[in-house]
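Of the protein chains in this complex, all but one are displayed in their positions.
When the chains are written out, they are named A and B in that same order, and each has its own residue count from 1.
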Amino acid sequence: MNSIRLIAAKETGELLGSGRGLGWLITLAVVLSAFSLLLVGSTELSLLDNAQAVYMVMGTITALGGLLAVVVGSDAIAGERERGTLVPLLLTPVSSTGIVLGKMGAQLAAWVAAYVVALPYLWAVGSSGQNLGAAVLYLALFGTPLVIGFGFYALGLSARLGNVRNAMLVALITLILAASPLVLGPSLRQSGIGKMFDAVNPFSAALNAFDSVVIDSDPFGMQIGRLGVVLAWLAVTALFARASARRLEGT
Amino acid sequence: MKHWILALAFACIGSMGLAHAQTAPRLSIALSPAPGNPPSPEMGNWMHFRSVVRNTGAAPAQSVVAWIGLVRVDAGHEQPMDLEDWSAHKAVVIPSLQPGQSFTTEWPMRLIQNGDYRVVISAAERHAQRLDSSPFVDLHVRVKPTVESRRILPVAIGVPLLLGLIAGLRLRRRA
Partner (left out) sequence: MLVEVRDLKLSIGPVPILQGVRLGMDAGDIYGLLGPNGAGKSTTLSVLTGLRRAGSGAVNVLGLDPATQAQALRRRIGVLSEDSGFYGWMKARDYLRFMSSLYGLDLPAQQIEAQLERVGLPGASAHPVGAFSRGMKQRLGLARALLHKPELLILDEPTNGLDPRGRREIHDLLIDLSQHHGVGILLCTHLLDDVDRLCNRIGIIADGRSVVEGSLADLLATRTGAGRYRLRLRGDPPLPAALPEGVTLIASEGEWMHVALPANADPGQVWAALLAAGWDLVEIHNESGGLEDFYLDLTHKELTS
């Protein structure tokens, strides 16, 4: 566990302390600022219920968090290999699982940072206070396993494909597919295939939970199934990452 | 004699048509704003309209479809409005309306855009040859000023600036 913490601390320092990591957080803030200013400046958008505005901001934060996880995860193994730092790490007594968990610790730190940056925006658009507390809670409850799951997924691809560009490409395509409910109209989502996709898509589960809690004020009991989908996503991707990292040694 | 027979034939045909016309369903539609509506509505307000579809004919009306329409009449902006954001309740089906029977529907609508509008309810029996509609209800929607800039502006400007400042300090420390 100590080596996991050490690797996580090193990775977090590298990610958040570097220009790259800070640049990402600034980009996130700029995107959220642009969206918030759009709410102020556009007459149609400004008519959205505060609850709807909060829902949209939650979806945006989750999507951006997923994007960051994909970018960081894709570089996690393949990037180290390309920079020559992977072999020295593998040659320490730390197991490949330990390396994966250490790197994911940094991903978690990055998501927490993004979440903290997003909180003022949620407060700003949620002025009526309707379900604002629930929004903050559910963004953490659903957003965290969803985003970390994408991190695991991208890391697993990074280990398997051995190439940052290829890993990022595959992971991004998956993310875009998963996040497509954000842009698909209700009629497409109501079709047979749309419903099937919605049932297994963790992104849909998160968005539907946000909608249900923040806009419709539904209780937690109605979100259990959706939480199950998101947690299943986290578990499957974690296993995928672990199995992929194990292939790094003893091949 | 021949003339009398022809006249009688035409009279029969005419009366059959008249009889059909008299026995076909006729729909009369009344439309009025609900009592609780804001007196001077502005963008973002909810309004409710009430329609009463009555079968004033002698025959039952089957599968009547009634729908709400909105047309903007501001000079230079005349157009029928897409009710996508205005209302989720755009149509109703009345399975059967007996002669003399009426059907009342409530039509909620959120006022998305400012301007002058005319609201109308249209209805038609499923296989009818003509459309029935209500009289117009005229509506003026006032502009609503931009909202909550006091909260959003400081955050939208302040958070990126703060992060930029942190980034700048870190980079300077590293250099």
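Throughout what follows, a contact is a pair of C-beta atoms (placed from the backbone, for glycine too) under 8 Å apart; a residue touches a chain by one contact, two chains touch by 3 or more.
The shown structure was predicted, so the numbers you read here are calculated from the model rather than taken from an experiment.
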Shown chains touched by the chain that is not drawn here: A
Residue in contact with the excluded chain [from A:27, A:52, A:95 or A:180]: A:95
For subunit A, residues in touch with the removed chain: 2-3, 6-7, 10, 14, 18, 80, 83-95, 248-251
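To be clear about the criterion, only the chains that are shown with their structure count from here on.
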Separation of subunit A from subunit B, taking each centre as the mean of its C-alpha atoms, in whole Å: 41
Of all residues in subunit A, those that touch subunit B in their complex: 17, 19, 22-23, 25-26, 29-30, 32-34, 36-37, 39-41, 43-44, 46-47, 117, 120-121, 123-125, 127
Of subunit B, residues touching subunit A in the complex: 43-44, 85, 110, 112-114, 144, 146-149, 151-160, 163-164, 166-167, 170-171
